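Quick notes on the structure that follows.
With one protein chain removed, the remaining protein chains of the complex are shown where they sit.
Order of writing sets the chain letters: A and B. Residues in each chain are counted from 1.
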Amino acid sequence: MSVASKKCNPPAGEDSVAPVYALLGELLSREIDEGLLAILRLTEVKEILARVEPDVAPVLEEIWDEARFEEHSVEFCRLFIYPGDCLPIAGKWTGNAEDETFSVRRWFLEEGASPDLAKHLAELSDTHVAKILAIRAGLTGVSEEVMGGYENEMIHPWRSAFAKRLSECAQLPVYRAVAGILDALE
Amino acid sequence: MERKTLTRRDLFRVGGGIAASGMLPLPSFAEGISAKPLAPGRLGRIDYSKAKAVPTICFGCTTHCGVVGWVENGRVRRIDGNPLDPNSKGNICSKAQGMISYTYYPERLLYPLRRVGKRGEGKWKRVPWDEALGEIAEKMRPLREAGTPEEFVFHYGRDKTKGYTKRFTNAFGTPNRLNRRSICSSNRRAPLMSFYGREFEWESQDFENTQYIVNFGGNPMEAYQGGLYMMHRIQHARVDKGARMVTFEVRPSATASVSDEYYPIMPGTDGAVAFAMIHVILKEGLENAEFWNRWANYPLDDLRGDVAEYTPEWAEEKSGVPADDIRRIAIEFAKAAPACCTMSNRGSAKHYNGVQSDRAIRTLDVLVGNVGKPGGFCLSSLRGWAGRYGQEGLPKLSQPGPKASDPMPWGLGEGFNEDAFRKLPEEVQERVNAFPEFWRKKYFGELATPSEYPLAWHWYQMRVGQLVYPYIKESRQKVSVYMSFTLGASYGYPEANLAREVLADEELIPFHVAVDISYSEQAALADIILPEATSLERWDHHSTNNYGLVPYTGVRQPLVKPLGQSRSIQDILRDLARRIGGGMEEYFAFDDMEGFYREWYQNLPISWEDFKQRGIWMDETREKDYELYERPLTEAELADTSVDSETGIITQKESGKAVGIVKDGKSIRGFDTPSRTIGVYDEIWPIAAKAVGLPLDDVNASPVAVYDTVPEHRDLPEDRYIFTTFKWNVHTQGRSAHWKYHSEIVHTNPVFMHPDTGAKLGLKEGDTIKLTVFRPKGHTYRSGEEGAMGAFENHVRFLKGVHPRVMACSHHVGHFEQGSVAKAENRKSAPEQGIDSESKAFKDADIPDKLWWSREKNGIGGGVHINDALPINPCPLTGGQNWYDNVCSIEKV
Partner (left out) sequence: MPELLPWEKVGSEFKKVRKRAGMLIDLRRCVGCHACTVSCKTENEVPLGGFRMRVRYLERPGPEQSTIAFAPLICMQCQDAPCLTACPSKAIVRGEDGRVKVDESKCDREEECITACPYGAIFINEEKQVAEKCDLCEHRTDVGLDPACVSSCPSEALQFGDFDDPEDPVTKIAADAGALGWKENEGTKPSVLYIGHEPWMEEKANSGVQLSEADMDVTYEQNNLEVGKR
């Protein structure tokens, strides 16, 4: 299947799930800072997070001091960098023996078909879940077929195993909530 | 707590909310997407019509063969050999593919990390490069400003930048650029430099043309510096040209297994066999007296007297090698001259008597006159191209300037760093003040130039790595900032637990920065970790001795961009130097790293683009380096020289440097030694012995090769064995356990012994034993201390080829860091000391399904860490670690 498609960012409502993918991409690729915290505190976002992880509500209500930000940075590092209790490499979660090459670049055979990702996403390995999720956010405007194909091929194989693991080993509610949202995507 | 599920509408609502806030822009595709989904899983077979091969230099071990990397879609897929490399000739070994494993290892270090919590606790957070370098500079700058730059210690494990890191340490002003030379090969380099001069600390036997090789414990089929270059030539010579190889070894290594004759030998007795061979050759009149008298600086009759007692029968008693075979081999060797050569490496040298054993082995080649001859023991240029001996006519290649000069030596008087000197312990100052002048001018403190081991730095700074941690613990010198660069000390040094203990101590080491590619045991004890670009992602200058005997050079170039936020060591040190400032930035004024290397090679007669395309340059018309010592000096070389009427040595008047020697009225080059002859006899050994108080009857104090049994092997009780370590072909040092295909092949490190020895001990194959190691005797660190030094438990395997008194075990596996593939199973050696850095992730059974050998999968496991049980054991004078002397006992568990 090869589908050429016009680039566009549709008005909100056409593919409203895209920003959720974008948010997950952020949370899995960088530490929570003031900006990201503000997005987490948006009414709709906060509500959903609290639904999947009730313990997150008080955390988001509080004022975050330096220690609180650092606590989350340490958690981020422990989960996703080193020791990587929940290494965000997609291939580790597909259930296939030794799939570390499961990569988003393969999905785009033609050169030049790469999205303009922010630096912290662009420098990630093509096998990183955050990159895969962020690119999904950029697929707005393509046909449903292509979008469905991407979700099936690139996200579905690892999503629930990774989310399960994250919910089991995350110690802070915010990251357990991330697992919950991830789990809810179809 | 039960999680409630979300509906699609919930997600739409959230998405709408985020979009409305305008806080999170979505990425977009500049062009249309043309997407064709492939089956998930593999990258798919390399499409060679699209993939591009780029030449570079391998870094799978320390041999550094020329290779090409096939790059497809920005990823290195495969390594092949570079046929243009005249040394490796397009050959590679298994470790080349390891470069791909370590570059794409999912658990590779990709971001600077700063520790949170106690050092060694294992809690980290990411920090931006800016912040990391800033903090390091803040800690380093005051040292320089206060005039105590020596409190910055840079300790590397593997540095092939050919001088770039020295650029940094010199610019900073510290002499403490430490290494692991003594852990490796000091004991074999010292005899070579004594015989042939500083420039020839490694030889280049002409294996292509040899007919007879006598190998004392070398294993080029699996390891050995330059092993691959030797291996393909040796096999070709043996199978196609009738060459023979005789090997003395303690176990059936691959080299022993393919040799024409293999003799298990008692560890530490290689010298005895070599001496007996000398004895036989002289007795049979097979020596090349003409060559000896012309070039050896020792009378043949004196040699005869020295070896009078060293008969084959005497050697058989010491070594277990049958006397008749020794006799026959000696004769065959001598009769094959000049197309014959010896080979020896750690097997013969890493013993208390190892330096002298190697001097005896080296004497064999001089005795039969094969030095520099076709098929013989040849010497060819090793390092850089700076107009050194044997480099005449080669384009000069050097790091672009300006470069800072070396720091001042430590001592009293003008031109010396008195401040640093006076902080040293009294007894050290006394010892150094009594040194001859040529050593006082080269003394830079106890870490870089330990005063108790002058031969560790007499020819050049080989240093004594394994004493760094004991010296720091004893507070011989103050350390304020410690930087580890691809260093595996916490895992691989003898008494690695001591390294970990010192590194964990914030009084002794106030600040520790580790630069590495994977989360090693060393990085686990850092305050800041800096992720390094791998060998597939960076530049380096390359030159090494060519076993094809014509000097050549190569370049390591990036095949792909550094992954994540990793940076090459060159970038890291440059950026750090600029941060520290204070004039350091002058030496790091280049922004374009490729431009820096282009300038390094600017004198090559081909263009930079051509050189990058080929990866290698050699002058195809240049003669092979046979008999360099007989080459006549040119008019230019003779200009402004004088000749010593007694010795014939030709000296440059202005510099006082010896450049040649007159033989039979002809002005020729001679050897690159002060006497311009071969240093069979060298006063430096007794001079060093006197300077440090080593008794003159110690084997290491002799000016000429002698034999003496390793002290702790004398009267060895029946229930004691010699514990030796060794290297595998699929692994390298302590950094390859996370290479999955290599660990698939070798993931355990059983103790190998002879089946008869096993039977004697009441053991079956697979049984678990406790192996207890005792401290050495002789004049060395904590010598003679009673009781067990350390122990570990491991299972046993039997091989008939293991010497009956030997226990052999490798150290590549048994990691407790380096990620899930390296840690598949682990057990630290008992008794446990040091920081417990076992990661919870490992315990949480996140071992990938794929590791069929992991215990989780009912596999045999991933090896045992043994280095805590290996005693620090520096050979007197040179400091070379005597790895293979360890006396041990065995108990069934």
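Just a few scattered comments:
Definition applied: a residue touches a chain if its C-beta (ideal position, glycine included) is under 8 Å from a C-beta of that chain, and two chains touch if they have at least 3 such contacts.
Source: prediction; values computed, not measured.
Considering the full assembly, B:V730 is the residue among B:A456, B:V730, B:A791 or B:A822 that touches the omitted chain. Remark: the omitted chain is touched by one listed residue; of B:R141, B:H236 or B:R631 this is B:H236. Interface note for the absent chain: among B:S21, B:N73, B:Q97 or B:Q429, the touching residue is B:Q97. From the set B:T748, B:T772 or B:Q818, the residue in touch with the chain omitted from the display is B:T748, counting the whole complex.
For chain B, the list of residues touching the undisplayed chain reads 39, 41-43, 45-49, 53, 55, 68, 77-84, 88, 90-94, 96-98, 100, 221-222, 228, 231-232, 235-236, 239, 252, 254-259, 262, 264, 613-614, 729-730, 740-742, 744-748, 750, 752, 764-768, 793, 795, 797, 799-801, 827, 850-853, 858-861, 893.
Keep in mind that, in the parts below, only the chains that are shown with their structure count from here on.
Measuring from the averaged C-alpha position of chain A to that of chain B gives a distance of 44 Å.
Those residues of chain B lying in contact with chain A across their complex are 1, 3-6, 8, 10-21, 23-24, 26-38, 40-44, 73-74, 104, 106-107, 109-111, 113, 116, 122-126, 519, 563-565, 740, 839-842, 844, 846, 848-850.
Within the complex formed with chain B, the chain A residues making contact are 1-9, 12-13, 15-20, 22-23, 26, 31, 35, 38-39, 42-45, 48, 51-55, 70, 73-74, 76-78, 81-85, 87, 89, 91-92, 94, 96-103, 105-110, 112-118, 121, 123-125, 127, 134-135, 137-140, 142, 146, 149-150, 153-154, 157, 165, 167, 169, 180-181, 183-186.
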